[in-house]
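Below is a slice of the complex: some chains, not all, each in place.
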Amino acid sequence: AAGKLAEAAKLPGFLHLYVGQEAVAAGVCATLSDTDQITSTHRGHGHLVAKGGQFNEMMAELMGKATGYCKGKGGSMHISNLAVGMLGANGIVGAGAPIAVGAAFANKYKDNGNVSAAFFGDGSTNIGAFHEAANMACALRLPILFICENNEYGEFTPRNKTMAITDIVDRAAGYGMPGVIVDGMDVVAVHEAAVEAAARARRGEGPSLIEAKTYRFYNHHGIQNLGLKYRADDEVAMWRERDPIFTFEDRLINARSATRSDFDDVWAELRADIAASIEFAEASPFPTPDQLLADVYTVMPANVMAATAS
Amino acid sequence: MTRTLSYVQAFNEAVRQEMAADDNVFCAGEDIGAFGGVFQTYAGLQKQFGERRVVDTPISEQAIIGLGVGAAVTGLRPIVDIMFMDFICVAFDQIVNQAAKLKYMFGGSATIPLTITTGGGGGLSAAAQHSQSLEALLCHIPGLKVVHPSNPYDMKGLMTACIRENNPTIMIKHKRLLGMQGPVPEESYEVPLGVANVLRQGTDVTVVGWGRMVNEALAVANKLADDGIDVEVIDPRTLQPLDTATIVESVKKTNRVIVVHEAVRFGGLGAEIAAQIQEEAFDYLDAPVGRIAAPFSPVPFAPVLEQAYLPSAADIEAKIRAIIARPGA
């Protein structure tokens, strides 16, 4: 799965790229089924793909096409695919966590054995919605995983300016849930922690917090953003050294479980899929203006229509 | 079989019947379980349906709405309570940016059968943070539906409709009407969303109001009948979507109209109603659309000030007499 995520770097336009953090979404989602749910953030492509989203519909959505996952109405920041339990990227920092709590509540209510996972960044743990979600999940002992992707920055501001702690897991005890730190550049380490947390949740033992130490290779959004500097070159270089995909490949190769050419094939396939998805998206039609008022409600009330016609 | 129930009992019965009929319906909120809610609107429900289906939550309005949104999008039919309407401000993002927009942002793939219940209105000396009527804020948000019953019958029927509705609804209970008694059928029924109720037929002037104010207006109308002033009184019941057609039809008959509400006048729902009436019945109007509402201040604590603040029957009567007196076109 991790390999697949490399595609993020190829997306056009203004997007919050996931590149560098692929091991987190991949490691966590590998232990989730389509009937488990996740909520994502503004940085949602990686989570979507890891949860089983398809390139075609994703690429089409990013281009605002009618064939996209959201018919072009959501775009990057609201990309979702309920069919595989991806309850949406979210443009509001922290807002996904309470929704994941609701999904966890529904799973427990239906006793269906499913779990939900909320992905969020380090900076997001400073917002009230995160706090309320974490506490409520623990108070109600819900089957949920809180996955913090600590990439040390919120937009352009380093973590140490916005909190007096270094490790987000220090917050777990305040809610009464276990918390573990894992190397977010190591997909296996992330996966092992997620497997344990998911098993715990499915056993009815409640929420867990996993803090994955990771890094985003590109800018807050887009490749260059405003081109202003806020991270040291050697810091970026140091982390790029630890690229979660390439290091994982080397590891498998050294372990003789795969060969370089195996990966060459994966990459070739991947590039082909991506190229195909771009073709698909570009060939797809834009939504037509008559779709503007569709999907506001299940059925648009007649009097709303009337009041709407300018 | 119809009996007399209070506004609170009518609410409670609607929830009870829908919970009995559909296991996907559950309730969550502060103090609603063991205690039955600070207004006792949820009284006895946890005893009957258990802690699984009637959940006491932490004081976390954002997570309460989020719980509802997440549970709704994954197949349940949540009823979540925000104790006082003033507190929707604490959860405003989850209501406005999440619950209301999720379906649209997802291209329609999500369905959010969520009901948010809350207590609004003034008159209890509860001061600036426990007395507001904020319906205008919610009615401005595409994706939401808003109801505000003025009597026990509408309460049960509207609450039933809200629970069965497949879009996010907000049920505003008026705190001053909680004890109001009225006839309520035992069997469950819906008062359809988006359909106004003409409480009194009249020919001289139309008064549009909701919640406690429309009851005040009706009392004034009945009183003025003795003076030969024939007032038509309309209760939209659902504020979003608004049944403009019924209002406009009435105005085309009476040629004069007044909107009354407890909310602050500037930017209140009365402004939208006035704007729509003059757009759709311009040539029928013999006088400007009148508005009676609260002045531009927070709700004061002192009873004397709050009485001066809230629109009264006297204000309604005076405005009716004034608009009738105005020479028409």
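Order as written gives the chain letters A and B; numbering starts at 1 within each chain.
Going forward, a contact is a pair of C-beta atoms (placed from the backbone, for glycine too) under 8 Å apart; a residue touches a chain by one contact, two chains touch by 3 or more.
Quantities reported herein were computed from a predicted structural model and do not represent experimental measurements.
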Quiz item: Per chain type, how many copies make up the whole complex in this structure file?
Solution: A x2, B x2
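FYI, only the chains that are shown with their structure count from here on.
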Quiz item: Centre to centre, by mean C-alpha position, how many angstrom separate subunit A and subunit B?
Solution: 39
Quiz item: Along subunit B, where are the residues that touch subunit A in the complex?
Solution: 26, 52, 55, 57-58, 60-76, 78, 93-94, 97-98, 102-111, 142-143, 145, 166-167, 193-194, 240-245, 276
Quiz item: Along subunit A, where are the residues that touch subunit B in the complex?
Solution: 37, 39, 68-74, 78, 80-83, 87-88, 90-92, 95, 97-107, 109-110, 116, 128-129, 132-133, 135-136, 139-140, 294-298, 301, 303-304, 306-307
